[in-house]
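The complex appears here minus one protein chain, its other protein chains still in place.
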Amino acid sequence: MNHADLTQYLDYLLIAMLLAVGFAIVRLRNLFAVVMLTGVYSLLCAAWFVSLDAVDVAFTEAAVGAGISTVLMLGAMLLTARESEPAGAGRHWAAFGVVAAAGAALFFAIPDMPVYGDPESPANAYVGRDYLEQVPHDISIPNVVTAVLSSYRGFDTLGEVVVVFSAALGVMLLLGFGTGARRREEGED
Amino acid sequence: MFYGISLTAILVALWLTLSGPFTLSGDYPIVMGLGVISIIVTVVLTYRMRIVDRQTVPVGPAIPLFAYWGWLGGEIVKSNLAVLRLIMKPEIEVEPRLVRVAAEQRSELGLCVFANSITLTPGTVTVDVEDDGFLVHALDNSFTDPAGFAEMGARSDTASDGKKTGDR
Amino acid sequence: MTFLTFLVAIGMAVAMAIMLARLFAGPTLYDRVLAANSFGTKTVLFLLVFSALVGRQDAIDIALLYALINFVATIAILKFFRYRSLEIALAQMSLRKALDGEYEK
Partner (left out) sequence: MSAAEIFQYARDAFSIGAMAVGLVFVIAGATGVMRLPDFYTRMHAAGVTDTLGAELIILGLIAQAGDWQTAAKLALVGLLLFLTSPTATHAIANAAHRAGQKPDLSHFKPKHPADAGSSEGQK
């Protein structure tokens, strides 16, 4: 049996677990458990990305989703309650309507998507093929994605880095990491 | 100096493990250059921080430690089978115990190796470190044999600095 | 051989699902941390087996990253619950002492 046939069953298992974790995140009231479940959700997502051959996305998802955002959410939990309040009963149906409509639109769009791994799909056909052919001649970097991000779109990546850095600074100022130490020192003095 | 050289050797080995074919093939000078630069920067930084010593680059203890890991592997297999027998019974029947284990290791590394070894063998977990020993939680009565702990302590002490227990 | 690797991967996924059940059930916070940590270990193993199954090495790098992140996240969560804060108080203090000593010279 071909391994591509086998891995799709693993995909089903991973997606089933993703669904279960998603429902648990919605249902649980203990915010701490929710933070840990979002970390687990990122781990599962990244495992699924690996099986879809999107290794670089999986790398980012594991580092950002499971690593940094878990820590940031814990920092945010310092400033808020440990338990979430149950939502009012009346609001459920409107939200469900919006979610159902968005889901139906997504399902409606599925037939227009290119087949998984299709070499003729728009993402692979035009510029993508040029990149794949040009990278070995232009830059001596083995990974095409890295070459595109850090060389062909270098300024774009620089802008992204600036945005992410200032966002991280803003979050740190908001959450106030390290203020505890300052307060303790002032108390000692 | 010895520790600096061994740190460099470890970093080179790590770089080759993680990007071996690209670096060794010679087709990608950028990758090789980045590797050389990052290794040099790391070594220079650690030198400037003055943390290159026996504790951060434990090459001296590493050799007796590997021999110790061989013995520890046998212990891990034995206690794994014991725990497996306990938890695969149709009816769970365990009698957990909290016991104090005396720890008379000479060095902090020895203490650390001993505590980690206790945790690493299933059935016993170091819960707390106190002044003169560890507080150990054991899954069942059969895991709390003092002679076993004493042997593990002596061996981890020997492994951490290469001397026999007793000649301090 | 391929099929056996596939079976091991399925087994890992089943073990992950069992850990998820413990994560949902709790009942205490430490049960959840333990389950999340163990889930991470099993995800690492799943990725390793998966990389052997499809013959791609890249998944091993992801598994390495996971093993690191899993450890750091577990320690971060526990530190948070021990000190009610994310800063590493002790390390900061000793670092500051060392720096002060350095500058006085």
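We call the chains A, B and C, going by the order they appear; numbering starts again at 1 in every chain.
The rule is simple: a contact is a pair of C-beta atoms (placed from the backbone, for glycine too) under 8 Å apart; a residue touches a chain by one contact, two chains touch by 3 or more.
This structure is a prediction, so every number in the text was calculated from the model and none was measured.
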| item | value |
| --- | --- |
| Of B:11, B:120 or B:150, the one touching the omitted chain in the full complex | B:120 |
| Sites on chain C contacted by the missing partner chain, in the whole complex | 1, 4-5, 7-8, 11-12, 14-15, 18-19, 21-22, 27-31, 33-35, 37-38, 41-42, 44-45, 48-49, 52, 57, 60-61, 63-64, 67-68, 70-71, 74-75, 78, 81-82 |
| Missing-chain contacts mapped onto chain B | 14, 17-18, 20-21, 76-77, 80, 83-84, 87-88, 91-98, 115-117, 119-128, 135, 137, 139 |
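One rule holds in what follows: only the chains that are shown with their structure count from here on.
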| item | value |
| --- | --- |
| Chain centre separation (chain A, chain C; CA means) in Å | 17 |
| Multi-chain contact sites of chain C, meaning residues that touch two or more partners | 61 |
| Chain A residues touching chain C - in the complex, by the definition given at the top | 1, 3, 6-7, 9-10, 13-14, 17, 20-21, 24, 28, 30, 32-33, 36-37, 39-40, 43-44, 46-47, 50-51, 53, 55, 58-59, 62-63, 66-67, 70-71, 74-75, 77-78, 177-178, 180-181 |
| Footprint of chain A on chain C - complex, ascending | 2-3, 6, 9-10, 13, 16-17, 20, 23-24, 26, 29, 32-33, 36, 39-40, 43, 46-47, 50-51, 53-56, 58-59, 61-62, 65-66, 69-70, 72-73, 76-77, 80, 84-87, 89, 92 |
| Sites on chain B touched by chain A in the complex | 22, 27-31 |
